[in-house]
Structures are given as C-alpha cells and as structure tokens.
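See structure below.
For this view, one protein chain was removed and the others were kept in their places.
Residue numbering begins at 1 within each chain, and the chains themselves are lettered A and B in the order written.
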Amino acid sequence: MVGHRGARLARVITVVRALLALVLVAALAGCSAGSTAYSSPSADSITIGSTAPPANLDFTRTDGAAIPQALLDNVYQGLVRLDANGAIVPQLATVWTVSPDRRTYDFQLHPGVTFTDGEPFTADTVKFSIDRVRTDWTISLKSEMDVVDHVEAVSPTHARVVLKQPSNGWLFTMASRVGAMFAPNGVGDLATTPIGTGPYRLDRFNRGDSIVLTANPGYWGRKPAYARVVLKYFQDPTALNNALLSNGIDVISSVQAPDSLAQFASDERFTTIQGTTTAEVVLSFNNAKAPLNDKRVRQALTYGIDRKALLDTAWAGKGLLIGSMVPPSDPWYEDLSTVYPYDPAKARQLLADAGQQHLTLRLRIPNLPYAVDSAQVIRSQLAAIGVTVAIEELDFPAVWLKQVFTGHDFDMSIVAHVEARDIVTFGNPKYYWGYNNPTVTQLLAAADTGTPEQQIADMKQVARTINADAAADWLFLLPNLIVAKKGITGIPPNQVGEAFDLSALGRS
Amino acid sequence: MRNLVIGAVLVGLIVLAALVSFLWTPFDPTQVDAALRLQGPSGAHWLGTDRFGRDLVSQLMVGARTTLYVGVVAVGVAAVVGTPLGVSAAAGPRWLGEIVLRANDIVLAFPALLLAIMFGAAFGASTLTAMIAIGIATVPSFARLARATALQVLNTEYVLAARSAGRTGLAISVRHVLPNIAGLVIVQCSVSFGIAVLAEAALSYLGLGTQPPTPSWGRMLQESQELLAVQPRLLIVPGVAIAVAVLGFTLLGDGLRDRFDPRLEGRRAQG
Partner (left out) sequence: MALLRKAGVFLLTVAVASLVVFAFMAVLPGDPAQVALGVNATPELLAQTRHAFGIDRPLPVQYLDWIGGLFTGDFGRSYVTGDAIGPQLVDRFEVTLWLVGAATVVAVLVAVPLGTLAAAKHRKASGTVVSGLSQLGAAIPAFLAGIVLVEIFAVSLRILPSGGWTPPNADPVAFLKGLVLPALSLGLVQAAVLTRYVRSAVLDVLREDYLRTARAKGLKPTQALIRHGLRNASVPVVTVLGLQLATLLIGAVVVERVFVIPGLGSMLLDAVGSRDLIVVQDVVMVLVVAVLVVNLLVDVLYTVIDPRLRRAR
C-alpha cells in the first residue's frame, strides 16, 4: 500500500510540474501587460499622480476635464492661453488687435512653428481649426464658436477672425480647449494620436493607467525642464496618497482626501500647496420639477444647510465658501456667501409657507469623494428641518450622466462644475438644472456683447439674481490641493483654466 | 467544547449589540457634527468619533445589525433552498441527482462577489442585492452537504429496512434523513455565516453593498483608509468587529460539528 501511494504521488507531482511549466511558458511568452509600476524618479523625468483617468485623448468628442488637463498647453496649443493668474497671454499668436467695433480680431502668428507630424502652423491652420469646431466637434462647448462669422488667412503669419457680434467671452474661450490648433493631416485618430505644436508630444497612452509625454524636439519655444512626464491615474485617493508617500510618484496634482493633507504637511520630504480652482461644488436643484420649482422650498433648503460645517466635515475645512457660480478669479466676483446664513428656524418657516413640512427628496450623486461626503452631511442637516433625504450613489460618469445630466431624473444632485465661466449654463433652460429665467438669459447675452465694464456689471447682476432665486446651492469652491516632493518648482498654485502647464515645472 | 463556548460568546456579543441597537444607541450613528470630528475615546464617546463626528460605538452597533441581517438572509436562503435540493438529489431518482449536481457546479462557478457585482450593475447596489447574491452563491454548499449526508443516512440498515417495508421516499426523507442532517446543516449555517460576513465586508468596501448613510463595517473600513496614519483607531475598530464576528461563527460551527458528528457515527453503528 505504501508503494502504491508513492507511485500515485509521483504521478501527481509530474502532472503538477507539467501544468506549472505550461503556465510559466504561457505567461512569459505572452505579450507584456504593460507596466503600471510607479516609475522611479530621475533627474529628467517626473511622475504626476491624479484621479479620474481620461477615457481617450480626444476632447473634441469626449466631455470631461481630464483630457484637456493632460493635453492642453502641453501637447496642443491655442493662439492664446491663460497664465497662472488667469489673464489671457500670447501663445501661438504673438500679438493681436481688436477692431473698434470689437468684431474683428487680427492675430500675428509665431513664425517657424511646426506640428509634431512636420506640418507647418500657418493662418490656414487657424482657419482649419476654428471651422472644424462647428463641423467635427460634438461636445457642448463647441457652441462657443457659433459667434464666429468667418476666418481669413490674410498671410501665412496673419490670421483674421470676424465675429457676428462683439463677444467678451470669445477670446477667453480661445484659451480653453476650443481654441486648440489642429494639423489638417493630423486629425485622423484623435482618440489615440494627438498631433500638436506644444512642448511635449505623446509617447504612450496606457488607457486607464497613465499617459507618458516626452519633450517635443522640434518645439518652437523654450525647452521644458523635464524631458519626460508621466501622468499616472489612480481610482482610489488613498492609493494616490500612498504612492507619493512610498516614493512611487513625485506630485499629487489634486488631493482628493483632504484629511490626509496633515500627513504631508508634517513630512519634510514634501511641500503642500493650497490654492483656488474654478470648480464649484454645487448642490443642484431640479428647478423644472415639483417641489423644487417653488422658490421658497429652494430657499428653505439653502437656509437649512450649514455650509461652513459641511466644508469642515466633508473637506477638512479646505476650500472657499461661495454664494454663487463665480470663483474669486473672475472679474465680477462678489462674496455672496453670507446672503443665506444658517437659519433652521427660517428654513422651517419657509417650508411651512410652501406647505411642504414633510418633504422627501432624492439626492442622486456621482460616487466621487466630495459628493459622497457632502451628501452625508446634507442628509443629516436637512433631517433637522424635517426634510428626509434619500441618497443614491450613481456610477460616474456613465450612469450619472445618463440619468441625472441627460435624463433630468433627480431632485437634488452634487457635482463639481470645473469649467471656467460656467455661470453661463444658467442662461440655458435646457441645462440639467432646468432654471428658466429670461432676465438672466438676456443679461448673459448683453454681458457678452457689451463693453468690458458693462460685462462686469451685468455678470454681477446675473450672479446676484441666481443667488436670490436660490437656483442652486453653492456648497463650496474646491481647493487646489497639491503635494510635491521638495525641489520641484513652478507648480501653478491656482487652477484657473482647463490646462495644467507642465512646461512651467522645474527643479531647484 | 471550548470552541463552542468561545464561539457562542462572540456570536452572542454581536447579536446582543444588534438587538440592543434597536432599542437604544448612545448616539444617532448618522448624525453629522463638525465640532466633534475625529475625537479619541472619551466618557461620552467610548470609542471616539469618525471624520463626520459620528459616534463609533453607535455605528458598530447598527453595523452589527446590517452584518447579521445580511448573514441571516443569505444563509437562510441558501439553507432553505439548498437543503431540500440536496436531499431530493440523494433520495430521488438518479436523473434528479445528476441535474442538481450539475446545477450546483454552475452556481459554484459564480463566486459570491461576481454575482454581487452583476446584480449591483443590473439592479443598483444595495444590501438587498448583496444578500441575494451571497445567498445564491452559498446554495451549493448546502446542497452538497445535504446530499452527501443524506446518502449516508439512506444507506443505513435502518432506512433500508424502512424502504423494504414500503415507505415512500418522501416519508423516509422527512422521518429519517432530515433529523439526522439537521445537525450538520446547522454547522454549515454557522460556517457559511462567517463567509457571508467577509463577503459583505468586501462588497461594502468596494461600494457595492450597503449604501450610505446606513452604517456598515465594510464601509467604515473603506472610510478609515485616508486617515490611517493619523487615526488608526478608525481602521482597528471595524476590523476587530469583523474579525470577531467571523471568528465567532467559525468557532461556533467547529464546536457544533464536534457535537453533531460523533452522534451520527453512533447512529450508523446502531443501524
């Protein structure tokens, strides 16, 4: 019997060995999965970590902040860009003039600029790129170019853009992704092969994991300090933090777990930066549907939420309290955050006036940290004024976009609106919060076509109106929380636009 | 015997916490209070508060409710569905046995987490989808156990005698099989309960289980991560709770098995 067992066991061992060998061979011969390892920092390379990876590299057809943040001003460039203070400064255009009637813009273009596929950048390229927005782009931002009447290539280095009417906002949008310049033969595969004029070009796109950029050898401007930049994406804020703490990456471009900031502040290996963004965290109301079509109910909810306590609890007190859809970097900013002080008694009174003492509302939020955390606080605070809040977490972006943003199936939601100057969405009754106020729509149109002074006055009026109407509850402005290894310089403290300027980074 | 006692005590603790939570908790576990954030243990808050200012003891107690709820429903479904299936596979005609075995294999191919992810995607993640998914995934364990034990019982001389006396399969199952396998089914319940607790914790950690603001130990773990370096207490508390629950049920199952198994052996010797 012992001998029998031995023979059988020997056979088993042979079988197992064979299987193991098979597996090993298959594994080694199989194609490499592509490294997602954290690259070791070197003198020439920098790894920047963030959350929310881009699905592809084509921001002409895919919404979301991740793609322009990676590519705008780094791979793609526009005629102008925003500097660290949010002012419009030259980029591919060296200087420009505006006609007295404010409808004609003449741009002098930088000579000797080529795209990474060798094509030259000329006034014809400007015409091609701007015309393309109307015909080939599908994201909603494309409507910013509707005000353009036509584009002329006066000479290879002189482009003229004629607008249908004066527009204060147009040049500003030219600094965003809508103003990016594309090569006529380089638009074949925008989702994976971006061709631009910027200081970097795409080396590798590991979808869902990282984007690797290397310095563009033919760049027309100053060479960037880092020849290689790895943008690494993490689904989990803690994994992002741990990667920096364990030396796997060099910078966290946006800390999504503010409570953990204390860890970095006390660690002498790192510097922490706290600036502002243009990302308003908005508790949106469905203005088009009962019971939130009643202004008293919306105001009651706004009085019933202690936004200071919410900020302290949900986002560790980091961030700015705002009263409307305007960040401090806009010229028409006014601090309206005190218009609705925390007043549960008044909230209850307003609800009683509206006949809604026992309200139940659906708070359908994306499953992002700031939304989930804020929702818990809101639920607790509104319970105190007799409002029952049912929280539903939806996958972001797929489900939230479909059900809340497109389908308008919600009572309340919480989302950070990142785009600059997105107060204009309140002039569109079809936008998901369904706010319909013709006065606001007119004011916004007048602000755009009026003089800069008129613009400021009108926009202030818009901000005050939507605040008075309680069209939404602006919970807070997301802070720009960046942590970087000591010795890395040039990180822009404030997020003023869609781009994250990698060429400004240096080392001390 | 020692296993049984320790297991029973641990399980008893959890059940007690859950039951008491229906009547009283020190604080409302969902009440957010910015001023009380991240406090250490104190006279009022015995285990301190989390980053929302919510009391940890209260969250533990109500979380125990969730854990037990999921375990009871999942294991209950599995036992109620799986045991009769297993018994009929053993007592009934051959083809029925084959079908049940094959169906078992198919269900076994879908681990609990996989089912929970699929259900969550289809119907939206919630405690209910988690319970049903875990329950379905646990059915094969009961079916297999019931069938194997039933086969043993059916082969005892006692039963063979009953058969030759003309008793029907159903009567035999009810009179002889069920009482004999009851003990082992209870053991399996206990063991599967432990597995269900772990599965629910994993699901809550992934965000696929109990939704906020209902307290859940798995989600407490997930929320504790970003503060791990500064407040490890937030990880230890739910971690220990989960370990105690799983340990308790597993020890209880082991202890019960020691009690029930020899008894069956004894019967067989008699038969």
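In this text, contacts are C-beta pairs under 8 Å (C-beta built on N, C-alpha and C of every residue); 3 or more make two chains touch, one makes a residue touch a chain.
What you see is a predicted model, and the numbers here were worked out from it, not measured in a lab.
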item: Of B:V15, B:L38, B:V81 or B:L108, the residue in touch with the unshown chain; value: B:L108
item: Contact with the hidden chain (one of A:N85, A:S155, A:N185 or A:N247); value: A:N247
item: Interface residues of subunit B (partner: the chain not displayed); value: 102, 105-106, 108-114, 117-118, 120-122, 137, 194-195, 198-199, 201-202, 205-206, 221, 225, 228-229, 235, 239, 242-247, 250-251
item: Residue ranges of subunit A at the interface with the undisplayed chain; value: 1-2, 4-6, 8-9, 11-12, 15-16, 19, 23, 26-28, 30-38, 55-56, 63, 138-140, 191, 207-209, 234-236, 239, 242-243, 245-248, 395-399, 401-402, 405-406
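Convention: only the chains that are shown with their structure count from here on.
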item: Separation of subunit A from subunit B, taking each centre as the mean of its C-alpha atoms, in whole Å; value: 43
item: Parts of subunit B lying in touch with subunit A, wherever the complex brings them together; value: 30-32, 34-35, 37, 51-53, 124-125, 207, 211-213, 225-230
item: Contact footprint of subunit B on subunit A as seen in their complex; value: 237-238, 241, 257, 259-260, 262-263, 306, 308-310, 312-314, 316, 367, 372-373, 375-377, 379-381, 391-393
